[in-house]
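Complex shown without one protein chain; remaining protein chains in place.
For clarity, chains are labelled A and B in written order, and residue numbers in each chain start from 1.
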Amino acid sequence: MPEIILNNLNFILPELVLTATVLVIIVAYLTNRKDETIVYYLSLVGLVITLYALTGKVGENLSAFDGMLSIDPFSLFFKIVIVFSTIVVVIMSQHSDEVKSEKNLQGEYYFLVLSMAIGMMFMVGASNLLMMYLALEFSSLTSYVASGFTRKAKDSSEASLKYLLYGAFSSGVMLYGISILYGLTGTLSIAGINQVLMQGSVNSLALLISSLFILVGFAYKISAVPFHYWTPDVYEGAPITITAFLSVASKAAGFAMMMRAFKVMFVDSSLVTLPVGAWGFVNGIHLQQVLIVLSVLTMTLGNLVALWQDNLKRMLAYSSIAQAGYMLLGVLVLGNDGTAAVMIYFVVYLFMNLGAFYVVMLFANKIGSEHIDSYKGLGRKSPLLSVALAVFLISLTGLPPTAGFVGKWMIFLSLINAKMIGVAVIGVINSVISLYYYVRVIRNMFLRDEERMSDETFKFPLAQQILLVSLLIPTLYFGLFFNELVEFAQFSVTMFGVK
Amino acid sequence: MNLYEIVFYFFAIVTVGSAAVVVFSRNIIYSAFSLLFTFFGVAGLYVLLNADFLAVTQLLIYVGGILVLLLFGVMLTSNTISVELKTGTLHILPATILVALLVGLLTATFWTADWFMSKRASDIAAQTTSKEIGDALVTTHLLPFEIASIILLVAIVGAAMMARRENPKSQIPI
Partner (left out) sequence: MQAYIPIFLMIGVGLFLGITFLTLQRFLGPHRPNPEKLSTYESGMPPVRTARERFSVKYYMVAVLFILFDIEVIFLYPWAVNFRALGVFGYIEMILFILILLIGYIYILKKGALQWD
C-alpha cells in the first residue's frame, strides 16, 4: 500500500508543489514580519515551478488515488490555463493599489489566491463525485474569503456574503443530486456510475432529477443564467484582481469539471451511428436540451443587461456571463470538436479578459473610478493603455484579426458541423449586440473629450507596461497563427477512460 | 409496529416538528433552539441506520458546534430579540407551485426508483462504521482526507481574516 501511494504522489506533483508553496508562504509570512513582498516572490517562484512540473505530465493518461483523480491530457490543458492565469493575477496584484492598500494582509492574499488555484486544479482532474464536490467547495470557500478581501469597501463584504449564500444553496442542491445518483448506482466514481447506467436498470425520473440537480452546482460555478445572480455583485465588489481571477480560472475549472462529469458519467458508449468524435447521452438524460436553453438564456441576458452598465467592472461581469453562454455552446454539441473549441476559447479568453481587467485596474489606480464617463479622453492621455483596451474589447466581441475571432469561429464551426444552425445564429446575433457596449467604451476613449481638458498624461512603470504588452501580443498573435493552439487543444480532448 | 418503527417515528416527528418551528417561529431565539432538536432527531435517525460515525459527527459538529455558533451569531447582532421576524410568505402563488412541483417530483422519485442495495455480506452484517471509515480515510480516500486538512487551513485563515478588527489602531501587527 505505501508504495502505491508514494507512486501516486508523483502523478500529482504539480498540485503538491503548489500546496507546499502555500504552506511555505504562511510560514514565511509569519516568521518574516518586516518584508511583505517576500510572499509575492515566493508565490511566483512556486507557480513557475508548478508550471514546469506540469510540462512533465504531457501525454500521461492514467487514473490516480483509486480513481479519485484522472491525470489526462484534458486535465493537463486546463491546469496549464489555471496556473498561467494565476501567474498573471499574482503579478497583477503586485501592481494593484487596492490590494497593496491592505497592509498586514499581504500574506493572506497570496495564500488565498494560490489555494484557490489548488482547488481548481483538483476540480479539473476529479473523476469521483466526492472528490468533485470537495474540490468545488475548496475553490468556492477560498473565493468567498478572497472576494471579501478589501475591508474598506463596503461592497466587498456584501459581495462575499452574497457569494456565500448563493454558493451554499447551489452546492447543497448539487450534493442532493449526487446523493440520489449514489443511491441509484451505489458508487461515486463517475466511470462506475456510467457502467451502471449502461445496464439500463436505473429509473429515468430519478436520473433526470439527479442530473438536473448536479447541473445546478456546475451552472452556479460558471455563472450561467438563472444561477448568475451572484456574479455582477461579486465581480463589482471583489478586488479587481480577484474578479479577473474568478472570471477566467474559476470559470475554466467549472467548465472542465462539467465537461468531464457529463462526458464520462452520462456517455452512451453503445451508440455507433454517430459521426467520429461525437457522443450521446444515455437514455433518460435530457441534458442537451437543458444546456441549449441555459446557453441561449445566458448569452442573451448577459449581453442585454451589459448594454445598460456604466461601471466598467460591472459591464465586464455581464460580459463574462455572456462569454460563458458562448462557451456552453461548445459543450452542448456533445462532440470532441466542441470540447476542443471550448478549450481554445479559454486560452484566448485568458489573455483578452485578464487584459481587459488589467487595464481597468491600472486606470482605477490613477483615477480611482471605473465609471465609463471617466474613460473620456483616455486615448490622448495614455495611448498604450487605450489601444490595449480597445484590442481586448474587440477580441471579446469576436472580430478578426484578434484571437477572440478564432475562439468564436471554432465554436460556431462545431455547432454547424453538428447541424445546430439555429443555436449558432442566436450566438452570432448576440455577438453583434455585444459589439454595441464594447464599442461604447472605445468611443469614449478616443472620440469623446472630457469636460475639463487637461494636458496630463499617465505614466506607467516599465513592469506594468511589460505585463500589458505580454497580454496584448497573444491576443493578436493567436488571431493570426492559431494552428498550433488548435492542434494542442484537439490533442488534449482525451479524457481518461473514454475512447 | 415493532420497536424499530416506534423509535423511527419518534425521531422523525422530533425532526420534522422542530424543523417546522425553526421555519415558522417569529422569535429567532426559538428558531435557534428548535434547531437543536432537529439536529438531535437527525442524529437519532443516523443511529437507526447503523451509521454510528455519522451520528457522532452530527452530535459533535452540529449540536456541539454549529448551533453554538448560530446562537453566538444571534447574540452578536443587535436588536434581534425585540425585532419580529418577517416569516410571512411573499409570493404565495409561485412559491406554492414551485414547492408542490418539487415535492411531487421528489416523492415520485423516491417511490419509483430502484435504489441500490449492497449485496456484500460484510455490508449487510456491519454493525459499526467507524472502523471501515478509518480504514478508507488512510487508503482509498487518502487524497480527499488530506485535501480536507488544507480546506480547514484555508477556513482558519479565512475566519481570522474576516473577523479581524475594524479599527486599525487596535489591530495587533503580526
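Basically, a contact is a pair of C-beta atoms (placed from the backbone, for glycine too) under 8 Å apart; a residue touches a chain by one contact, two chains touch by 3 or more.
The structure displayed is predicted, hence computed values, not measured ones.
What are the shown chains that the omitted chain is in contact with?
Per the touch rule above, the missing chain touches A, B.
Going by the contact rule already stated, which one of A:26, A:205, A:278 or A:384 would touch the omitted chain in the full complex?
A:26
Name every residue on chain A in touch with the hidden partner chain.
For chain A, the residues touching the absent chain are 1-2, 5, 23, 26-27, 30.
Considering the whole complex rather than only what is displayed, give the residues of chain B touching the chain that is not shown.
Against the missing chain, chain B presents residues 4, 7, 47-48, 50, 53, 56-57, 60-61, 64-66, 68-69, 72-73, 75-78, 81, 127, 130-131, 133-135, 137-138, 142, 145-146, 148-150, 152-153, 155-157, 159-160, 163-164, 170, 172, 174.
The rule we apply is simple: only the chains that are shown with their structure count from here on.
If you average the Cα atoms of chain A and of chain B to get two centres, how far apart are those centres in Å?
It comes to 31 Å between the two C-alpha centres.
For chain A, which residues count as touching chain B in their complex?
Going through chain A, the ones touching chain B are 1, 5, 12, 19, 22, 26, 29-30, 33, 64-66, 68-69, 104-105, 108, 111-112, 115, 118, 122, 130-131, 134-135, 137-138, 141-142, 144-145, 148-149, 151, 160, 180, 182-186, 196, 201-203, 205-206, 209.
For a test of understanding, state which residues of chain B touch chain A in their complex under the given definition.
105-106, 108-109, 112-116, 118, 139-144, 147-148, 150-151, 153-155, 157-158, 161-162, 164, 166, 171, 173-174
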